[in-house]
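Sending over a structure as structure tokens; questions will come in a sec.
Only a single protein chain was left out; the remaining protein chains are all shown in position.
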Amino acid sequence: MITSHVGPLTYEKVDVDKALKAALNKSRSEVIGTVSSSGLKGRGGAGFPTGVKWNLCAAAQNEHKFLVCNADEGEPGTFKDRILLTDYAKLVFAGMVIGGYAIGATKGLIYLRGEYQYLRAQLEEILEALREDKLLGFNILGKDDFSFDIEIRMGAGAYVCGEETALIESLEGHRGEPRNRPPYPVDTGFLGQPTAVNNVETLAWVTTIFDKGAEWFKGQGTEKSPGLKIFSVSGDCKQPGVYELPFGVSVADLLKTVGGEDAKAVQIGGASGHCIPAKDFGRKIGFEDIATGGSVIVFGPQRDLLEVAINFMEFFSDESCGQCTPCRDGCPVILKGLEAFKRGECSIAHLHELRRLGETMQLASKCGLGQSAANAFLSITEHFADEVLGRNQSNGFKE
Amino acid sequence: MLQSEHDLMRCEIETLVEKLGRERSSLMPILHEMQRKYGYIPSFAMQVIADELGIHPVEVYSVTSFYAFLKDVPGGKFTIRVCNTISCDMAGKDRVARQLEAELGIKFGQTTPDGRFSLEYTACMGMCDQGPALLVNDIVFTRVTPELVHQILEECRGHFGIYAIQEEVH
Partner (left out) sequence: MSDTKKTSNTPEKGRGEIANWADSENAGYEFSFGADASRAPVSQRRQMIKAQQVEGKIGGLVKVTIDGHEIRVPMGTTILDAAREAGIQIPTLCAHEDLCIAGVCRICVVEVEGFRTLQASCAYPITQPIVVHTHTPKVRQARRHIVSLMLANHYGECYTCKRNGNCELQNLAEQYGAERFLFGHPEEPLFEKDLSSHAVVRDMNKCVLCRRCVRTCIDLQEVGVLEAVERGAHTRIDTFMSKPLADVVCINCGQCINRCPTGALTANDPREEIWRAIDDPQKHVVIQTAPSPRAGIGECFGLEPGVPLTFEMNTALRECGFDAVFDTNFTADLTIIEEGTELITRLYKALVEKDEHVALPQFTSCSPGWVKYLEHFYPEYIPHVSSCKSPQQMFGAVIKTYYAQHKGIDPKDIVTVALMPCSAKKYECNRPEMNDSGFKDIDYGLTTRELGQMIKEGGMHLPDLPKSDFDDPFGTATGSGVIFGASGGVMEAALRTVIELVTGEKVESIFEHADIIPVRGFEGIKYVELRVPKVGPVPALLKHLVPNWDWLDGATLKMAVVHGTANAKRVMEDIKAGGKFSHCHFIEFMACPGGCLGGGGQPIPTNPEIRAARAKAIYSEDAAYEVRKSHENPAIIKLYNEFLTDGPCGHVSHKLLHTHYTKRGKVIN
């Protein structure tokens, strides 16, 4: 049985029907205005303002536009979207309807990761119920100028498809290889049409905002990172699970909430995020300091962080789409270096070269995956050089 | 393969294309259906799909090979995918993996000689708070212990058909 611990969530108390009606009673530009004034930023990790994205999409004159819900949650350590789609799918779908209305889309697509195939039947049922309630389909809520339906498309086991242009390529029947940007999907997206790609959680917050108000949302969190955020917590803590906390929370406070106070480091943002050492636990989580899609992996004192770095590099070596040189060829080179460290066979000079390579990957890779693939390696070797260097097979990282 | 089997497959693909649309964007849904039915995408099917969608067989092969859940060679009736990512790793995935190998007598990446089980690693499957996790086809098992491995396999062995175990789990 899948039994995740879920902390108290605002979503529990949201009146979806009321929110949806409130939104659709406004004009399109008012809807976008509300979302903009709430300060909502994309919850997938990049933090692009949702209102701006929708505005760009709405401005396009194309006959066809798409709203895509990115449910390809693949970042290691993230499972909040699974909880949302299991328990609050209607909230997410309502967010899609509102977004579709705002940008003038006629079709919504959910790109659901292949691993969540088991959720599909349940989601189809909810969609069907929405159609029956006239909240989906032709002339929603009797509005002559708004018809919108949602289709579920399945991913097939590719982390990179969480990148929005790779996701669109995949929807179009191609390899999930990120596109060159610009142009951006809001201009040239699915089938060449303007497309807004939004994270599951972002869409859930949209509905919430139309129930509780933009002011309420803006009142939470920090100035640059307004609102609440859902965190997926795993690793060495007493109570792994899903937590709702305001942006701006410090790492230490978060650890206290989940019972992970003795951690020596925390990986925030998953494999593509950064490893935060204990001395930095005072730092705040939010777009102004540590940006994240919500993955928090706690490492207790007994953990070997070189193993962690190796695990992440293996992940990226497999999950890189393989088109651009820095990411495709850089990941295995760093992985090989890390394995050499494990055997105690790597010089500091080579470590420095690998760290410079990591910088090149950050700068020169084609997409966000490649640009962040070396983050974990860089932060671990920066903060835990003592653990990484001078080892041999038998002693591991402890002398 | 007999010619008639090819004909059947061709008909099946034509029906799928009718249903899902004769566009490139239908490729993934079509491949999903074929994968579901056959456990892999046969080479003949790739060529028929390519023909139907007006693309080249090598493009279908290329797409198939890109996605971890699409196969171009037959796998076991039950594909067991163990989450390989850090949280499950820290939760003791290695011992579960070793037990699976021991129970089935194969290594990861292999299929049992009777064609029943394939073992694979997979990237994070979003069960990080209750690792180690594994997928048997579409079905998720969480907090798997080495002891539970035997039970899961027995459950599979006791059933006929790929989706037979679906009811038991939830």
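For reference, chains read A and B in written order, and residue numbers begin at 1 within each chain.
In the analysis below, a residue touches a chain if its C-beta (ideal position, glycine included) is under 8 Å from a C-beta of that chain, and two chains touch if they have at least 3 such contacts.
These numbers were taken from a predicted model, which means no experiment stands behind them.
The hidden chain, counted over the whole complex, makes contact with A, B. The residue touching the chain not shown here, chosen from A:E177, A:D236 or A:D280, is A:E177.
Considering the whole complex, the residue from B:E33, B:D72, B:E103 or B:E155 that touches the absent chain is B:D72.
In the complete complex, the residue from B:P57, B:G75, B:G92 or B:P146 that touches the missing chain is B:P57. One chain of the complex is left out; on chain B, the residues touching it are 43, 46-47, 51, 55-59, 61-62, 65-66, 72.
Within the complete assembly, residues 158, 160, 165, 168-169, 172, 174-175, 177-180, 182-183, 188, 192, 316-326, 328-333, 336, 353, 356-357, 359-360, 362-366, 371 of chain A touch the chain that is not shown.
The criterion applied here is as follows: only the chains that are shown with their structure count from here on.
Put simply, the C-alpha centre of chain A and that of chain B have 25 angstrom between them. By the touch criterion stated above, chain B contacts chain A in their complex at residues 23-29, 31-32, 35, 53, 62-63, 66-70, 84-87, 89-90, 122-131, 135, 138-140, 142, 169-170.
By the touch rule above, chain A contacts chain B in their complex via residues 1-5, 73-79, 81-82, 113-118, 153-159, 170-176, 191, 232-236, 240-242, 267, 270-271, 295, 297, 299, 303, 307-308, 311-312, 314-315, 318-319, 321.
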